[in-house]
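Have a look at this one before I ask anything.
All protein chains but one are shown in place.
Labels run A and B following the written order; every chain starts at residue 1.
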Amino acid sequence: MMLSRTADHLYWMSRYLERAENLARLLDVSFSLALLPQSKNGARSEISAPLVITEMLEEYNRKHDELTPEKLLDFVALDRSNPASIVSCIRQARENAHAVRGKITAEMWENINATWIEAREYAAKGIDNVGAFFDWVKERSHLFRGVTYGTILRGDAYSFIRLGTFIERADNTARLLDVKAHLLQSDEAASASDYYAWSALLKALSAYEAYLEIYRDAVTARQVTEMLILSPRLPRSLRACLEAICKILAQLEGDNGRLAQRDAAALLAELKFASVDEILDEGLHDYLAECLIDINGLGDRIYQAYLKAA
Amino acid sequence: MKLHIHHETVYRYDAALLHSAQLLRLTPRADRDQQVIDWSLALPAPASASDDAYGNRQHLLVLDTPGDTIRIVAEGTVETRSNVSADQPLPAELFLRPTPLTGCDAALTAFAEGYRTLVTHHGREALLDLMADLLDRMPYLPGQTDATTTAAAAYALGQGVCQDHAHVFIAACRLLGIPARYVSGYLYTEHDGHVASHAWAQAWTGNRWDGFDVSNNCTPDERYVRLALGLDYLEAGPVRGVRRGGGTESLQSLAKVALMDQQ
Partner (left out) sequence: MHRIEPPAASIYDEMLASDLAVRPHYDEFLRWLNQQSAETLSQRRQEAELLFHRVGITFAVYGDDNDAERLIPFDTIPRILPADEWQRLEAGLRQRVAALNAFLHDIYHDGHILKAGLIPAEQVLANAQYQTAMRGVNLPHGIYSHISGVDVIRHNDGDCYVLEDNLRVPSGVSYMLENRKMMMRLFPELFARHAVAPVEHYPSLLLDTLRHATFADNPTVVVLTPGHYNSAYFEHAFLAQQMGVELVEGRDLFVRNDRVFMRTTAGHKQVDVIYRRVDDNFLDPLAFRSDSSLGVPGLLAAYRAGNVILANAIGTGVADDKSIYPYVPDMVRFYLDEEPLLKNVPTWQCRKPADLSHVLANLDDLVVKEVHGAGGYGMLIGPKASRAEIAEFRCRIIADPANYIAQPTLALSTCPTFVEEGIAPRHIDLRPFVLAGKEVKIVPGGLARVALQRGSLVVNSSQGGGTKDAWVLEA
């Protein structure tokens, strides 16, 4: 049992940190693809992808009149006036942590606070090495997860922290995969650039090695899709996220989570018994769009059941 | 005098109201000079009743999913008597302190100070003069003041409603070292259309509380029914609430006071 407001802060603390990490992963894919030799339009669509899937495009256009990698990087990564930027996500994660300072361990607080202080320095000075910056974001997120895993009491606080992580991760994995969904919509044979695109996606999700181990095969769209949605073993797949969510919900005290548990179980059942061919027949984009709606709905159920304060 | 009262208050909101908590002082006081024969409150949800430190009956109404309208009806019969001295459970000094609504500025201070000598020598009689003078300076005129208007602001405006009159009168009394308090209630009049929901002041004149109805330039008698008393409107007004959501609030309040058969 804990205060709903406390649970809410813990949940959003980890959601925002996870979001920052996934934004870094997303930018990483786009930047590595944009550097490949290809048509100007292709590069442009790669570059705008992060804005499209995070729904920041409108806001970007309001502030900038042209789309360049530098401006995009600044807007998505560092712009403190953009509430959805990486630095803003880190700030919000840290604000949420600060509000429940007494409910997390000293190491967790010091870690997330240090992350914020460094993020602020990045925002002030700018990024000179893009790759190093993305690595830094991921590393800070890993560190925080590690500190959390290694120090916090197993109880409701830990549960809500993990709940935030997995809801956000499921959402982000679906969105990341969705960026590439258009590649499947053309009937043309897979081109070399498609191959690069799917590989880059795997690398961005730290799933390249896992892919090789599972499939021992060249990278194909079908198998990547299958792994990222349906694999129970890949920690960033939709199914793995939903399994984690179901387990956590089952552990929470009280009986107000019935609807959240039901929706999570239904979504997990769907993922457990789906096949990649069905998904591709339905159309990957449409399938993912539905998943996103379901994940969103689940988030709302969780909010209503546990997090709603006043 | 046996009076029947029907008081309906309706709040309407132009957006969804999320949460509302209201403190209702809508039950006449059980004082020696007024007897509550029957009384009922019709509320959208059960409310818990208690007495505050002044002996006012209050109900706490909490609504979690209140919709866009709140309707409150208070109804019942009260028998009033005059020439009965009221209870004195509280020390009069409690009513000496100014509140944010009853503070004096320079102009109001000057007005009150003009009566200091008179009040010292003539007590209640001087306060009657002050009351009449006050009504001259700020005639009854609705529309320019609201529930948050301070005594000083209303005095500066030169007009106001019964609440403002009571506040200004109280502010002046306290400045002169006379304990004074705010009373909310109902007033019976023979003509329809007159405001039945009312407010006036009481001042401690040495050994008893005397009423002063500035708006009508008179002293309250058995036509007056007391709901609540306190330092100011915030402490003694009929309804005090806080809410979340709801957008703009519009309030409709209608009180009818009728004379019952005397047999």
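Operating definition for what follows: a contact is a pair of C-beta atoms (placed from the backbone, for glycine too) under 8 Å apart; a residue touches a chain by one contact, two chains touch by 3 or more.
None of these values were measured; they are calculated from a predicted model.
Undergrad: With respect to the chain omitted from the figure, which of A:Gly146, A:Gly254 or A:Gly283 is a touching residue?
TA: Within the whole complex, the residue contacting the unshown chain is A:Gly254.
Undergrad: Which listed residue, A:Ser4, A:Ser48 or A:Gln223, touches the chain dropped from view?
TA: A:Ser4
Undergrad: Which is it among A:Trp109, A:Phe133, A:Phe166 or A:Trp198 that touches the chain not included here?
TA: Going through A:Trp109, A:Phe133, A:Phe166 or A:Trp198 one by one, A:Trp109 is the residue touching the chain not shown.
Undergrad: Give the residue, chosen from B:Ala15, B:Ile37 or B:Val62, that touches the chain omitted from the document.
TA: Of the listed residues, the one touching the omitted chain is B:Val62.
Undergrad: Using the definition of touch stated at the top, determine which of B:Leu128, B:Val195, B:Cys218 or B:Leu234 touches the missing chain.
TA: Counting the whole complex, the residue in contact with the absent chain is B:Leu234.
Undergrad: On chain B, where is the contact patch with the chain that was removed from view?
TA: Interface with the chain not displayed, on the chain B side: 21-23, 48, 50, 52-54, 58, 60, 62, 90-91, 93-94, 96-97, 231, 234, 240-242.
Undergrad: Considering the entire assembly, which residues of chain A contact the chain that has been omitted?
TA: The list for chain A reads 1-7, 91, 98-99, 101-103, 109-110, 113, 156, 160, 252-254, 256, 306-310.
Going forward, only the chains that are shown with their structure count from here on.
Undergrad: Any idea how many Å lie between the Cα centroids of chain A and chain B?
TA: Comparing mean C-alpha positions, chain B is 59 Å from chain A.
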